[in-house]
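The complex is shown incomplete by one protein chain, all other protein chains being positioned as in the whole.
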Amino acid sequence: MNFASDNAGPVHPRVMAALIEANEGHAPSYGADRWTAEATARIREVFEAPDAAVHLVATGTAANSLALATLAKPWDAIFCTAVAHAQEDETNAPELFTGGAKMIPIPAPEAKLTPEALRSAMASVGLGVHNPQRGPVTLTTVTERGTVYSLEEVRAVTAVAKEFGAPVHMDGARFANALVALDASPADMTWRAGVDAVSFGGTKNGLMGVEAVVLFNPARSWEFELRRKRAAQLFSKHRYLGAQMAAYLTDGLWLDMARAANGAMALLVEGLRALGGTPAWEPAANLVFLRLPRQVHQRLRATGATYYLFEGPLESGDPDEPLLCRLVCDWSTGPGAVDRFLAAAAGQPLPPSVPPC
Amino acid sequence: MNFASDNAGPVHPRVMAALIEANEGHAPSYGADRWTAEATARIREVFEAPDAAVHLVATGTAANSLALATLAKPWDAIFCTAVAHAQEDETNAPELFTGGAKMIPIPAPEAKLTPEALRSAMASVGLGVHNPQRGPVTLTTVTERGTVYSLEEVRAVTAVAKEFGAPVHMDGARFANALVALDASPADMTWRAGVDAVSFGGTKNGLMGVEAVVLFNPARSWEFELRRKRAAQLFSKHRYLGAQMAAYLTDGLWLDMARAANGAMALLVEGLRALGGTPAWEPAANLVFLRLPRQVHQRLRATGATYYLFEGPLESGDPDEPLLCRLVCDWSTGPGAVDRFLAAAAGQPLPPSVPPC
Amino acid sequence: MNFASDNAGPVHPRVMAALIEANEGHAPSYGADRWTAEATARIREVFEAPDAAVHLVATGTAANSLALATLAKPWDAIFCTAVAHAQEDETNAPELFTGGAKMIPIPAPEAKLTPEALRSAMASVGLGVHNPQRGPVTLTTVTERGTVYSLEEVRAVTAVAKEFGAPVHMDGARFANALVALDASPADMTWRAGVDAVSFGGTKNGLMGVEAVVLFNPARSWEFELRRKRAAQLFSKHRYLGAQMAAYLTDGLWLDMARAANGAMALLVEGLRALGGTPAWEPAANLVFLRLPRQVHQRLRATGATYYLFEGPLESGDPDEPLLCRLVCDWSTGPGAVDRFLAAAAGQPLPPSVPPC
Partner (left out) sequence: MNFASDNAGPVHPRVMAALIEANEGHAPSYGADRWTAEATARIREVFEAPDAAVHLVATGTAANSLALATLAKPWDAIFCTAVAHAQEDETNAPELFTGGAKMIPIPAPEAKLTPEALRSAMASVGLGVHNPQRGPVTLTTVTERGTVYSLEEVRAVTAVAKEFGAPVHMDGARFANALVALDASPADMTWRAGVDAVSFGGTKNGLMGVEAVVLFNPARSWEFELRRKRAAQLFSKHRYLGAQMAAYLTDGLWLDMARAANGAMALLVEGLRALGGTPAWEPAANLVFLRLPRQVHQRLRATGATYYLFEGPLESGDPDEPLLCRLVCDWSTGPGAVDRFLAAAAGQPLPPSVPPC
């Protein structure tokens, strides 16, 4: 019962099959292979962006940092929420890859940039040669708190950026989960809403380790390639990145996996509400922060359930005191694991374990 | 008939099997999984270095750049040959990850640092606050020209570095190929010969994309971890890196693959010498630069053989004029492909293609 | 009537005389001259820190950035107020010189770090390999809003830093003005209060362009020298930096100048209060933010008085509406200029201009 992270889940069997299929004889290296070409074509198709520059990298930190480096100058400010992954969880990778741009963390109640707060932050820099200049805005959806920007909210953020002539990057580490939550098209969620570049995640949604950076304006595509190589993210055996991403986008696998993860989470939240659980932010996709009574945590931990618990102590105190935790479902979680988790939470006998997928 | 690069070869089936085996249910992310622990243990064992710090990354450029960044200060000079991969083929990644250290390219006749040239280069810097300071030495073996440092040669280089108190890094992108060429132990080729840090390559020798950085002095292990994360090389689904490397080191697979690659190259060189081929540098492992008569190249290209040709023009000129090319075998090349290549070179009918091992 | 900046003021005649005196014949370059030695000795004496490392640079941005670079790793967070000069007014110089450390701006009501806010910020980073690590704290006094930390307040900030094992830097661009405001000793205001490194400003207080970085623990003195040279701040004709700083510290000139500037400001504030002026933050030294009725600004501007006005419009609106401005006095301002400014503010005839001291 691992609800710690969608990074803890396995790779989808169809992706593994694609890797094995690609593992036949020799193939051109460094991205000149046919799987990479196919992945690129499919991403352009999915985004309805036939001219977009598409580049694969292996980690979400690489995708974000290289996208931001391509959009920002070293003397720029980059605008993000105070809880942005790029701000809190990348150990200054954006500062490294941008050559020392400055991240401006903006308070964000639901982990979403609001137009007002963004405008105020952007207005306060770039006044002269002494100040950090106005650089890109980056927003994450699914956010780091499990919420999802509506299309209107995305557009409101990009509108502020455009007031200042600044480009917008979307950290889509959980892009598919946000997309199915909105029931929107990739184009609607991105370039039609004013987004210039996307980190299109795959790893958290059933791949082994591939993310695509999509630049809707391809003018800086070659610059991106140089940056990617220099960042040690140009893979020699690139076909294995291409094969994963191509399989991901075949027959809607990526959407099916996201729906499965979001669906499992919806069941889980419903069950935990019944047990006294209170979401800290409105659940929208496959990631949720919620408060559960201490005794519920005690029961869960006793069965070996894995997830992040932020408050404590676990062992002693009022059994009804709500303690904050984070739970994540991935494509492989399945209703069986949810049932077992809920049974454990309720102190009931556990139903038999069902193999994932 | 792809002799362009060992990066063009496939992943060994036992490595693919290990990936599938590791793809079971949930596992801790970011390197806390058991496969990574196993890979680490095996590397320490293979190197007879129970305390070594071992960290996996996904590309050779990452391994070299992060190792050098850990050994060098931003105001240091890093000493390498003029043809070092880190100097010529990493698009300034070492400069990025070291924060701007300076690479000092040293002329090297066989792509090997000589003690005299190294001493002269090291003596010319670090004289005062105005000069780049003396930083690490990096040597590559198998070298970029296909030669291999003897143990004596490694020791002679590290001895010069030690005269100046400088650490030594070994770029072992083809570590296994050098090792079996020398019939030495990993410890003899590295720390017993004065090497402080190794980029222990796997990708060119049958893995999908894993290299290990081995620091024999583990004092900077945590610093390395921070640098790795910041460099976007800490993988969330780390188990797939661990599983590859663990399989690589099981039952001598890594040595068997290197022997197969070197063996194929030995056959190839022997055959090409008979056809007028002249190695530009003494062949020692799985990579060779040699000159072949123009007509031999013409015949090879006519059959679709793939490899790097550095001189020309191919189409016209004296049919006997020798033109320089580079040929590489990998673990999967096999005697069949060599036979076909030699037949093509000789203008004979091609034997049937045999599926790679 | 220039109250825009203490950077707009002239160099003190005794400092000019020292420059002329130092301009005799040849002298060793790059800091090996006797004026630099004298400046160093005097700074150590003034700080009662005989072992401190003392290095001269030419700008405040250089002093801050190089001090922070010496205290922070590239993967660290640096804690400052949201209005810190290093955060807002140095165009990402700290990010450049630290190699990409992350500035964490902390809300600070009076431009002073509070122990609670600092503790909370420091507690939220450094939790693991994914997060920026805990690096130095930097505080400015005189603050960017004109307030001055009491000794207790400095000690309270450094105590929090010490809880986390972090070093503390003081941006003392207006060090002397803070010191005379507190009537404290340099040692009390710095190392005895837990400060590890100081940017000891001279330029704003009557020098042409010299600041000293004082590191109370000299262990990193050589590293600082390398960083300074690499940062293009090692002057060849260093004697002219040394001569300025030595003159500054002779016969208490630096304190006299600071007292003159603070004294002029005290008169100014008193006079402006009488005209309806309301300080936005408690005036303490030579820099003040205050609100003045629109009509007062109109009168001042009509006479050509120079200073920063942050609210508007100036030309139209309620004549009594208070509009925020910033005023700065320097060593040369003198009571005459204050009288003229106050007369202009009051709409009275201007007394004759007196040449600055």
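Order as written gives the chain letters A, B and C; numbering starts at 1 within each chain.
Throughout what follows, a contact is a pair of C-beta atoms (placed from the backbone, for glycine too) under 8 Å apart; a residue touches a chain by one contact, two chains touch by 3 or more.
Because the structure is predicted, anything quoted here is derived from the model rather than measured.
Partner chains of the missing chain, restricted to those shown and counted over the full complex, are A, B, C.
Checked against the full complex, the one of A:L226, A:A274, A:A302 or A:L350 touching the unshown chain is A:L226. Touching the missing chain, out of C:V148, C:L215, C:L234 or C:L287, is residue C:L234. For the chain left out of this panel, the touching residue among C:P10, C:G263 or C:G276 is C:P10.
Touch with the chain omitted from the figure is made, among C:A41, C:A82, C:L96 or C:L255, by C:L96.
When the omitted chain is restored, the residue from A:G99, A:P186, A:P293 or A:G334 that touches it is A:G99. Contact residues of chain A toward the unshown chain are 30, 73-75, 99-100, 129-130, 133, 225-227, 229-230, 234.
Touching residues on chain B toward the chain that is not drawn are 74-76, 87-92, 95-96, 98-105, 125, 129-133. In the full complex, chain C contacts the hidden chain through residues 2, 4-5, 7-11, 16, 19-20, 23-30, 57-62, 65, 90-93, 96-97, 203-204, 208-209, 226, 229-237, 240, 306, 332, 355-356.
Going forward, only the chains that are shown with their structure count from here on.
Rounded to a multiple of 5, the C-alpha superposition of chain A onto chain B involves a rotation of 180 degrees.
Centre to centre, using the average C-alpha position, chain B and chain C are separated by 53 Å. Rounded to whole angstrom units, the spacing between the C-alpha centres of chain A and chain B is 34. Rounded to whole angstrom, the centroid-to-centroid distance between chain A and chain C, based on C-alpha atoms, equals 43 Å. Within chain C, residues 74-75, 99-100, 129-130, 133 each touch two or more of the remaining chains.
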